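With one protein chain removed, the remaining protein chains of the complex are shown where they sit.
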Amino acid sequence: MPALVEIDRIRKEFRGETAIDNLTASLAKGRITGLVGPDGAGKTTLIRLINGLLAPTRGTVRVNGFDAARERAKLAGFIGYMPQKFGLYEDLTVLENLRLYARLHDVPENERQRQFEKMLEFTDLARFTGRLAGALSGGMKQKLGLACSLLGRPRLLLLDEPGVGVDPISRRELWSMVNALLDGEMTVLWSTSYLDEAERCESVLLLNESKLLFSGPPAELTGRLQDRVRLLRGIEGDRRKLLARLLDKPGVIDGVIQGSALRLVFAADAPCPSLASLGVERDARELIPVQPRFEDAFIDILGGGPGGRSELAERFEPLPDDGATVAAAHTLVKRYGSFTAADRIDFRIRRGEIFGLLGPNGAGKSTTFKMLCGLLRPTSGSAEINGADLQRSGPEARRQLGYMAQKFSQYDGLNLLQNLRFFAGIYGLTGRDRDREIDGMVDAFHFAPYLKANAGDLPLGIRQRLALACAVMHKPAVLFLDEPTSGVSPVTRREFWTHINALVDKGVTVLITTHFMDEAEYCDRIALVYRGRAIATGTPDELKEQVRSADCPDPSMEDAFIRLVQESDRQEASR
Amino acid sequence: MKFSRFAALFSKECRQIVRDPSSILIAFVLPIILIIIFTYAVSLDMNHLKIAVILEDDSAPARSLAGAFLANSHFESRVSADRRAFERDLVAGHIRGIVIIPRRFGEKLRQGEIKPLEVITDGSEPNTANFVQNYAQGVWAVWFGQHQALTGGTLTPTPDSETRIWYNPELESRHFLLPGALALIMTLIGTLLTALVISREWERGTMEALLSTAVTRGELLLGKLVPYFLLGMLSLTLSVAAIILVFHVPFRGSFLLLGASGAVFLFSALGLGLFISTVAKNQFVACQIAFLAAFMPSLMLSGFIFEISSMPAWIQYICNIIPAKYFITCLHSLFLVGNVPALLIPNMAYMAAVGALLLGLTFLLTRPNLE
Partner (left out) sequence: MWNRIKTLIVKELQILLRDRKTRIIIIVPPIMQLVVFSFASTLEVKNISMGVYNRDSGEASRQLVRRFEFSPSFIKLTSLDNPRSLKQFLDAQKGVMVLSIPDDFSRKLAAGEPVKVQLLFDGRRSNVAQIVNGYANRILASFRADTGQAAELQPLLVRNWYNPNLDYMYFTLPCLIGILCMVMGITIPALSVAREREFGTFDQILVSPLSSTEILIGKTVPSLLIGLVQATGMILAAVWCFRLPFTGSGGLLYLSIVIFITSVTGIGLFISALCKTQQQAILGAFAFAVPAVMISGYATPVENMPQWLQYLSLLDPLRYFLVIIRGIFLKAMPFSVALENLLPLVALTVVSLLFAGWFFKKKLD
């Protein structure tokens, strides 16, 4: 297989810090290669090096035989690049963005119209050509960004996390768009934190701490875990507590909640596990072997997931287990002119529950979310937290609430410690209380090495931890998490869920939105929001049950999501 | 350098300008506001000066002199017998000066002796104080002349002088303030607005996407330069039309030369704006620098309001660097005098040179990658 991109012992340093260390790899022509790794591993830097936007400190990157940095001009038009924060002009329309990038990519005039039509058909954006890019939903923006970078038919396509913040349906569409274009002609490097995507790549590059840990077909890595993954089913009692207990067992390197069951990964040298060897005979009925996934292998090669203990939750006093309704939406409606962003949303969340809001981009999740925490005023209906309407009741009601926004919203200009101090302060913590809580957060999230670093310069994983720390420092009774793990690597996500599970165990109520379907499995109940309405509400297993059919006997959460949305579309069409 | 890529960037920038209310505000609304302000609010010619006339003497000549002050069109005078009442007004700024016609003024005058008038001005506003003093001097001289004539007069003083004001015989300060305001307007568009637009591309991440395409830095710079150049020329046309048609400032030169000098000045202002925005990658710093390096100098150091030759030498050196000074000279001449090649040619050449220098520097400093 000829290599289109050859990376030869490159090293990249920024102000003395190593971002890429002695990396050698190649991208096979006409193939799709996945680029995975934890946050701050150097994925974006690698992509920029291949693109010639950065020059390596040492070593060379050759694309199609040219030096990427020094002979960049010769590669113009050869490479299509979609940066993480794609440069769509939000004040230009869809068609204007396409036109702009078509001309910048030197697409000839006669060719242009044909390519536009193809791209609009591909992206299903034909209906929206006149809409401003800023008014598109997250998924549509990414599709448009992809379309823009595909103009001019590049031979090498570099995609930096195109799936961040994108719902499963749009992600599938992105994936099929790229695959349809592949046809042996185009070479693709796809950086992602969704490991199910990486699993579908022909080859993956796995980066960790600026080094290449693995390069090859994903199955090769997954194969190492054959017979080391088990599903624990028929659990009685609290599966979250059980998971926390099991994660601290020697030999268990990873575990996640999957609906009512637990999925466990065992160490290579661990003896064959059984209910007895785990000491869970009384808690669960069966332990059955299942196929390993790439994600299991990923966690394994990085040395296993975090333990089950949350130092964070240990700081919380348990709240009374009274089953009281903590958060409620009473026929919430939000209209913008003639457009209804949220239509009669209705649900109640009990204390100690994890409630998930799922839905495609632009379906009304964020609107609902913002109405609940008082950032938006509903057109009609009301939202209550602990029995108080946040619109009307004063600041004291908001003290009960912790909020983590979708995009990183700590202060870039402050260092980590200053951010912690600030958020402690505005929630009324003073003096010794404040110092104690801050110390607690520093210990629980292992912030010590980063205290003086500017929040804007922190790796994504640390920034998300900081955001969580700021949201929980004042020990709120209700936690609002809006896509808290967007773009975060699986290891960090597990750590997050360890904390969330343990907090819920203490009686904290959690309302969460996510695009990771495996995370939806952690929720006690889910509301699936689509076109402003809650089209389905129930436990993850209930939702999956709803779509079970002959052609889909064992639906995953993602299947459930997609089928429920399609079903709703069908109903809408038949009406 | 490829035309289609430039054209793409060009039309993108134009659309962004049209869709952002703030760029419309700066290019079309603020110029009109500035023109109105410089027409009505800023006038270096003083009228309606409020003064108090203290009549300490009650004789006929004293009252006639006080009447002369009351009748003078530059003054709005109030007459009183007690000066203390007005000292507080002077502190409060309600009046600009006090004219005191002293005790026994009439009596002394009859004896052929003149008791000097006292004038107290509010020195905290020296310009106003000067005007009070000069106008008072004028009132006094005219009254004295008439008095002399009535009481058996003397010959007309000789040599007499005849004053002729060229170019602006009505001595309207707006005839030079309004053309000068054009330089200020062009600075706002050329420098402040452009300084912000490149830093905005960095802040929003669009720069990375642009750099990854086939675009060259020449195209990138031209793609910014040309739209704002056209915006500036459009705004110049609008402002000139307003100044001439609505506010009736005479125009004696050629419009072609006005356009040409506007173009070269805009060129230098855009050069500065683009230079600032490549140096400062965030909007706050870019705006601070634009304010300091462009707006304030073209207001204060360009000869727009303040006379450069009266400034200390070291500041005059700074003034000589500032392109706005050269543009304002061109504007004054084109509006009030006509085409004066001896002025226009060197001034335009200088502005073009500054623009070329700054753009060259910007070109060199613009990196084609993220390093």
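Order of writing sets the chain letters: A and B. Residues in each chain are counted from 1.
Convention: a residue touches a chain if its C-beta (ideal position, glycine included) is under 8 Å from a C-beta of that chain, and two chains touch if they have at least 3 such contacts.
What you are looking at is a predicted structure, and each value in this text was computed from that prediction instead of being measured.
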Message: Out of B:L117, B:L178, B:A214 or B:V354, which residue would touch the omitted chain in the full complex?
response: B:L117
Query: Which of these, B:K2, B:R15, B:K50 or B:R104, touches the one chain of the complex that we don't see?
result: B:K50
Message: To test your reading of the contact rule: which positions on subunit B touch the chain that is missing from view?
response: 20-23, 25-26, 29-30, 33-34, 37-38, 40-50, 76, 88, 90-93, 96, 114, 116-130, 133-134, 136-137, 140-141, 144, 148, 154-169, 171-173, 175-176, 188, 192-193, 196, 200, 283-285, 287-288, 291-292, 296, 300-301, 305-307, 309-312, 315, 318-319, 329, 332-333, 336-338, 340, 342-343
Interface with the undisplayed chain - residues on subunit A: 373-377, 391, 394-396, 398-399, 401, 403, 405-414, 418, 421-428, 430, 470, 480
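Everything that follows uses one rule, which is that only the chains that are shown with their structure count from here on.
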- prompt: Using mean CA coordinates as chain centres, what's the subunit A-subunit B distance in Å?
  reply: 57
Field: subunit B - residues contacting subunit A, complex
entry: 2, 4-5, 7-9, 11-12, 15-16, 19-20, 201, 204-215, 368-371
- prompt: Tell me, which parts of subunit A touch subunit B in their complex?
  reply: 48, 51-55, 69, 72, 76-77, 79, 81-83, 85-92, 96, 99-106, 109, 148-149
